[in-house]
Structure formats: structure tokens, C-alpha cells
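See below for the structure under consideration.
Heads up, one of the protein chains got dropped from this complex, but the rest are sitting where they should.
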Amino acid sequence: MKHLLSPLDFSVEELDNLMDIAKDIEANPEKYAHACEGKKLATLFYEPSTRTRLSHEAAMINLGGSVLGFSSADSSSASKGESVADTIRVISCFADICAMRHPKEGAAMVASQHATIPVINAGDGGHQHPTQTLTDMLTIRSLKGRLDNMTIGLCGDLKFGRTVHSLIHALVRYPGIRFVLISPEELKLPSYIKNDVLDRQNIPYEEVVRLEDALPDLDILYMTRVQKERFFNEEDYVRMKDFYILDNKKMELAKEDMYILHPLPRVNEIATEVDNDPRAAYFKQVQYGVYIRMALILTLLGIEV
Amino acid sequence: MKHLLSPLDFSVEELDNLMDIAKDIEANPEKYAHACEGKKLATLFYEPSTRTRLSHEAAMINLGGSVLGFSSADSSSASKGESVADTIRVISCFADICAMRHPKEGAAMVASQHATIPVINAGDGGHQHPTQTLTDMLTIRSLKGRLDNMTIGLCGDLKFGRTVHSLIHALVRYPGIRFVLISPEELKLPSYIKNDVLDRQNIPYEEVVRLEDALPDLDILYMTRVQKERFFNEEDYVRMKDFYILDNKKMELAKEDMYILHPLPRVNEIATEVDNDPRAAYFKQVQYGVYIRMALILTLLGIEV
Partner (left out) sequence: MKHLLSPLDFSVEELDNLMDIAKDIEANPEKYAHACEGKKLATLFYEPSTRTRLSHEAAMINLGGSVLGFSSADSSSASKGESVADTIRVISCFADICAMRHPKEGAAMVASQHATIPVINAGDGGHQHPTQTLTDMLTIRSLKGRLDNMTIGLCGDLKFGRTVHSLIHALVRYPGIRFVLISPEELKLPSYIKNDVLDRQNIPYEEVVRLEDALPDLDILYMTRVQKERFFNEEDYVRMKDFYILDNKKMELAKEDMYILHPLPRVNEIATEVDNDPRAAYFKQVQYGVYIRMALILTLLGIEV
């Protein structure tokens, strides 16, 4: 029984294989239209996340399968005090595979230990969100043709940003990766990631405070939100926030083939005027998210097309 | 790309065509059972509306398609501050067509400007609810065999009643239509509709206060709810409310072939004893609502059967 709990659950080879399937799905969707006929996906969302939930559901439906589940804890039995372990054993009788979103770290791990069906971790607290990482990787590989030998800018809240941490863990496995970490002092990448992941593997990186200073070098710019409440005081927030808002003026500094990614939802950290820039890839990213989840469902169910 | 934002988005010819498809669906449902196979409808309900949501879902399923979405803003990403424009671009990656209900006027319009899939306005605040109007029109045409040369009674809250306003706009495009506006003084049809729509096009109408006075003349009686909180004082409400409750006794005044419509839900404005009267058409109306939405989905997706 294979699960997806962390982006590192797959080897580089398995990831390559997964992304190859996703690319084939993009090219030949009709080939996959009945691959999961008679199969059921359970979406177990203990906290709402429309995008992530619907992406999994669209993926399963695109494969000819069906979907059941719940979209918030209110409408689930969680309120009756049932353990995740019991719930997943029950769900194993209803579905062939499940995607679980839970506010507690490790919930998907517990589920996988008691499930008789594959479990996809669709986010467990601030811990992991592996299908987002797979989405980010497929997007980069599709747009740039490779995952190695690149300068990746990570911008915004690098302290708490779960998607950023996961992406670093995933990309350091490819050769020639260099990071530019763009954030205010208060929201710098935690030293346990700098020391244990980047330094230990001799991954080059630099830290900058202003997005403008980083832009000219980047092959990929991964934007995230800077939440006001993360700052110690209003003054700092006001002084800094414009550094992390990407607009057309700043885009003039970027390479012609630099792509912008964002895990969404965005608030104002990317001006809407940028949406029309051909380098804006954050909505394409959503589409790639469906393809990679289709590939993931097929792989976890052991279905070959 | 075609959307349905207002009932007037379709010409009279297009509406006729839509209703012809709906009638063919009613007669030959099995012909349409696989017409939308592999297609997905997203139901984006930022406020709950079970009837409208399930009617769209039943329509899509009847066509062999699939459904995903959310039934209230709580279980959506709206709470994370995402704009409608961004949400619809995301949803465009998940579905082939969407139906959106939103508390703000113009939300569906904004969505349509950013969508790469057809958008059905399933109600935007007090503004428009075009699939209800299409339902009302198909019901009248099916029961009476025509949409012209008729006396239509509109009863209840004509001031705020969105369905009533839309129906007036839609029906004045047919010849020989005459309205009887039945409401308390406080809830009369707004003068901008009387002046700009009825007077300008020389549509005959009269205003009456008591339902009994209007009933004998009508070919169609369109009932709506009179909400207590619309009245200035309790006294007026108590004095008036019985004028707008349809019961078997009042029905004795009506023609043998006058049909009663109601957008539902009803509270007490139609006594349940009337349900058994063959002229009670408000539950048939629900069924026609499914047929017209099936025709609408096919038309917006450009699928011919």
C-alpha cells in the first residue's frame, strides 16, 4: 500500500515517472477518461480548502471515477469525537482512495497507518502539503523543460510558508539548483532549513530583503503572501510591504523567460496587471495541479494506462 | 464564449430555441442521457440555495455529466480573501461550465469577464436570477402553449421581488401581454419599472390591492411571498396579509385554465389545500426548471444532440 504523506515519499525516479504520466495526460486526456471507472475518491476535508479539494475531485472525475466526502469538520462525524484512525477505517469501506486535509500535523500519517486504501495528504496543519509541491515541480518542469540548473527565487513569508519549505526539500535533490531567499528580516527562512538542508548539501543560496535586487537573476520566482499579522509592528509592515508586491514595473527587471508561480490564493502580493504578462504562470499552475493529481491517483491505485 | 447573466442575454429567437430543446428533453430524456459525458459543472454557491443548486446538478447529471463545487461560502476559499476574478480562473481549470450564486450584485458579471468557461448566473444578490425566469417562461409556454396574448397576475412583494422584475422584463418582448400588479401599497412595483419598461413600451397594466379583485381575469397567477419585515408596522401587516394568501375559496374566482406559479419556497401565501387543484403548477415548475437548465447547459457548451 502506497501513500503520499510527504513530497519525499517518492524517489527522484518515481517523481520523474509521475511527471511523465502527467505530461502524457496533458497531451492525451481522452486516453485517461475511463481509467478509474468504478473507483471512488473520498475527500476528507476537516478544514475547508476549496482549491485543493476541487482539484482532487476534478482529477478523479477526469479519470472517469466518482467522488464523495465532506468539505468541513462541521459536516463530519469529527464533532462526535471519532478518532482519525476509526474514521479512516470506515472510509476504507466507502472509497478506493482518499485525500485528507486536517488542521493537525501528522493526521494523514495516522490515517495511513490504519487505512486499507491509499491516503493522499492534502495538507496537515503547517506541516506538509505534498500535492502542492508536486504541482509546483510539474509546473517548473513543464515551463522550463527541466528541474535542474536553475536559480529559484522564493519570496514572501519564508518563515511559516509550508509550500516554500516543501519546495526546497524537493528541489535540492536536483543538481545545479541555487536559491535566492527574498523576505523581510522577521520572515526569513528558519535556520534549521538553512543549516540542515541547504548548508549540509552545499546548495548555494543568498538572502535579500528587496525583490528588485533579486529579480534579474531568477529563472523562477515563487511568490507567497506576506501576512500583516506576522509583523511585530504596523510600522515595519508599512515600510516593507511594497518590497514584496510584484507589479509590471518590477517585472521589467526580470528575464524574458522567468516564470512566476504562486500557490494561491493571492491577496495583493501580485498586482492583477501582471496577470497578462506571459511569464505569469500561477493560473497554469492550477491546471498542472489537476494533471499531477490525476497521475498521482493512477499511481497510488496501481493503474497503468 | 457565451454566458447567462441576465434573462435578456438571449434574444426572443434564442429563447424559443432554448425552450424547444427543453421540450424535446421532456419528451425524449434518454436521447440526452449521455450528451455531456466527460463534462463537469462547478456549482459555486457563496450563499446556500438548495433548490437552485440541486436543480443545476440534476440537470448536469441527467445529461451524463459530473458535478463538483461548494454549497456555502464557509466551505470555500472566499473566507481567505480571494477575489471572484481569481476564483473563476481557478475553477476554469476544474470544470467546463459553472453556475454561480453570490450575495453581491454583479458578481457573475465579474466572473464572466475572467472565466474561460461559460458562467451561469444562479442569482447575484437582489439583482438577477435568470434561470428562474427561464423556468417561469418554459412553465407558462408548456402549460398555456404560448407566451403571448395573456393576462399575467403578479402578486405579493412586487417592490423587492427579483423574480417578478425579471419576468416582466422577459415577457414584455412578447405581443399582447397585460399585467395585473397585486400588492399592498408598501410593496408596489417600483416606478422605474412601470415607467421605463411598461409605459415606454405601452404595455397595459393595472394595480390592485386585493387578490380577489384580480383573480377572475388572469391567465397566469405568479405568487410571491409577502415578508412581514417589509411592512412599516405590525398593524398594516395583520390587516393586509390575508389579501395575499391564496386558498381554495379564492380559487373559485379564477378561470378553469388559470395556472398558479411560485418561485418557491412558499411559506403560507398559498394554502396547502390548493396543492391538489389541477391549476397549481408550482411543483411542475420545478420539473421544468430542470429541463430548461439542461437545455441551457447544452446551449452554452455548444453541444447539439
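Order of writing sets the chain letters: A and B. Residues in each chain are counted from 1.
Here, contacts are C-beta pairs under 8 Å (C-beta built on N, C-alpha and C of every residue); 3 or more make two chains touch, one makes a residue touch a chain.
Because the structure is predicted, anything quoted here is derived from the model rather than measured.
Q: Determine which one of A:Met19, A:Leu54, A:Ile91 or A:Leu198 touches the chain that has been left out.
A: In the full complex, the listed residue that touches the missing chain is A:Ile91.
Q: Looking at the full complex, which residue from A:Lys40, A:His56, A:His165 or A:Arg293 touches the chain that isn't shown here?
A: Answering carefully, the residue with contact to the hidden chain is A:Lys40.
Q: One chain is left out of this view; which of B:Glu57, B:Glu82, B:Asp96 or B:Asp136 touches it in the full complex?
A: Considering the complete complex, B:Glu57 is the one touching the chain left out.
Q: List the chain A residues touching the unshown chain?
A: Counting only chain A, the missing chain is touched by 38, 40, 42, 66, 68-70, 74-77, 79-82, 85-87, 89-91, 93-95.
Q: What residue numbers in chain B mark contact with the hidden partner chain?
A: Chain B touches the missing chain through residues 33, 45, 48-51, 54-55, 57-58, 61, 67, 71-72, 74-75, 264-267, 272, 283, 286-287, 289-290.
Just so it is clear, only the chains that are shown with their structure count from here on.
Q: Any idea how many Å lie between the Cα centroids of chain A and chain B?
A: Computed value for the inter-centroid distance: 41 Å.
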